[in-house]
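These notes concern the structure reproduced below.
We show some of the complex, not the whole, and keep each chain where it was.
We just call them A, B, C and D in the order they show up, numbering each chain from 1.
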């Protein structure tokens, strides 16, 4: 099985980290192909950048030439899932929904701890469309920008754990979701600190994607995610289309 | 006052029609600048095309060199409002929300009548984020593709009126919203047929935008629609940025 | 165009202030007719008084002899919109809904800052019926009674700004609505203090009403706001009916 | 114990019928005082009339000189509960909420069958404020005006039963609420026809009111239903105040 894991920003180092994280949980026989958009922002922290990323990811995944069995959209709270779901028949799993679905199995309420405060509203909106916002206790921000998350992993884990603890004590969360693909790999560290399950969206999405493939399930084409109609798309050198 | 009205597709003829419609209701002294994205789909009828349009519109409005006082996003149910709201300080009015807000003033429940069935879910999602889905009785489709709407205006009005009538009798709607910028100009014709108010999002959005400008109101920058952080955006010749 | 702006209480001084505020934003050619109910409470701060006001306003607007194009109900969170909507064909805009619709265009969440704590529940209920409560972050009270608001405008603005600041920082609001017609005219002052948009319901309602009239839209008569049936109404010298 | 049961319209014959119905279920020792507003509509079938009724009932109950232990607002879907709740310390039970609460104990979903279609939206709104709209399967209308309900009780019961049957089969209702005080006394007849429980709001409200009195419970005065502030109310010969 081959799963394309698409980073939403253009920072190769982040793509690599996501790829490593995804591979670490993949079943034997699952190949992870981590890809980077050929245009867009170095980090995605807002709607303007997120809409760019949606197109960047659609472009990049469309350019993949080898066959694949599933797509993971590795941007927390980002736009694009519905577009990818239209373009491909294979399952598309967004790490936002993957984290929320997974956390919902493990406790009554979950909270998301993300990077910058400015992205919390966008995350709320994406969770609302997923339908799992009623189980979301809160979306909290550490204030650490995406590209600084890796500078000092211990310090980052500490920042996340502090907000996670508040989410549990004040907001009533029972499970924590790491609200940024760049936090991948910190789940165990944070979990040990707070004594509650911590879900990383990237690994959760890989697990869900593998499950969907193994069950032979594909994206529904009878409604809102039907294949785009064949029509003229001009002025845009969209890769591979 | 100058209002940029952005078509979401690359069909100039639609831009012109939208511009005419917008100008027809603009107050004396309001100038309408109707613009077309420099890339994207000839018509937008799904999420893939809509995400392209979101970026196409952000790109095109960013390239406008003369000052403007407000932006109207003239695509019903399309993506992009939050990105535009981040990029500019002047108010941004999406015709989807404009139609829903306006209809809510005139009756207890409204329905949307749009072009193709495949777009109804996407419209529902956008209304949900607007918060006005609880007053939406239904989203119905005529089955007429966007670019065919103008072929025979009487026939199109007839198709819309038929669904509108069902929306009133079966779904409990009291007001109808035209669910496609390409339907602009048909509001009166349909209203006469069904005996209920019909709201065209383009003219409603122009009216709301004028009101916001006259009241001196701008987009809030203290939360989710704050100006994008300054950062590297690579691989993309984004106009005017 | 002529817009009847109905104060909900019997204090002429408030009617005058509302009239001045409404006129300040009206387009050239729009005439504002501010009217006072002939009975009711000197200020409306609760449901008993608000129901009286609903009837007082219906009575007073029914007694207007010159033709008019729209009605503005200038009481924040008060009863009566549905009754007025039944009585007249021209659009009726309640300042509560006007503020909420307008604020929703400018940010993800809005808060209302009103006079007394006892009215916050009633405001919540009215917003719930409007459908825009999901975008309402909070309703806060300054504790200043309606008729004292004008005593010291600087102090009043200070009280409002303090609660508005809390609404932004604690509740997640991005836009503030002035929750009392008697606060009309303080929007700019408060906005400067808090650095976020402040919506005054009276001016917002005038703008929306003008837009509806210009678009040729009227209240729907096919459902819940149909014209009252002709029937005996006894024991009540209702003006002009 | 003495319970004031307030008719919302000025038709004495309806007051008498409501009084008889209320007395038929009252416990030994409970005295029912059915009262008629001194002004208002002969029947209440819309918001204009309902707002009048809200004031008419507040006026009439305020004029009651003998002490009483509870108030029943006997108009289905009508305005006024919050105003009465402010004016008095004794419990106030609206037949709309009484029916919905009672029906919720007997089945998963209930439907309301009322008189005219034009009142269904108003009933929906009142149920929404009660919080019990999520258990409401539908609000259906027989098309029989309030004052014609008594003309031919068999025919009326037949009309109600027909809609009730549809509510069960199509909408998923398990319990039916009679949606008009004027239907009081038809509950058993309809129940026999449809084989499901039928709740009459008047008798349900009397039962709930008696229970509240027996439990020593009164309306909360710490929030939205606190006693009105003492203030000038002019131009209105409000009875007994």
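Everything that follows uses one rule, which is that a contact is a pair of C-beta atoms (placed from the backbone, for glycine too) under 8 Å apart; a residue touches a chain by one contact, two chains touch by 3 or more.
As the structure is a prediction and not an experimental result, all values here were calculated from the model.
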Number of copies constituting the complete assembly, 4 shown: 6
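Quick note on the criterion: only the chains that are shown with their structure count from here on.
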Interface copy of C-D among B-C or A-B, judged by whether over half of the contact pairs recur: A-B
Centroid spacing, where centroids are CA-atom means, of subunit A and subunit D in whole angstrom: 52
Length of the line joining the C-alpha centres of subunit A and subunit C, rounded to whole Å: 44
Mean-CA-position distance for subunit B and subunit A (Å): 29
For subunit A, residues contacting two or more additional chains: 121, 125
Subunit D residues within the subunit C interface of the complex: 10, 37-43, 45-52, 54-55, 58, 79-80, 82-83, 85-87, 118-122, 125, 128-129, 145, 223-226, 228-229, 231-236
Subunit B-facing residues of subunit C, complex: 25, 27, 91, 93, 97, 101-102, 104-109, 130-132, 134-135, 168, 172-175, 188, 195-197, 199-200, 203-204, 207-208, 210-212, 214-225
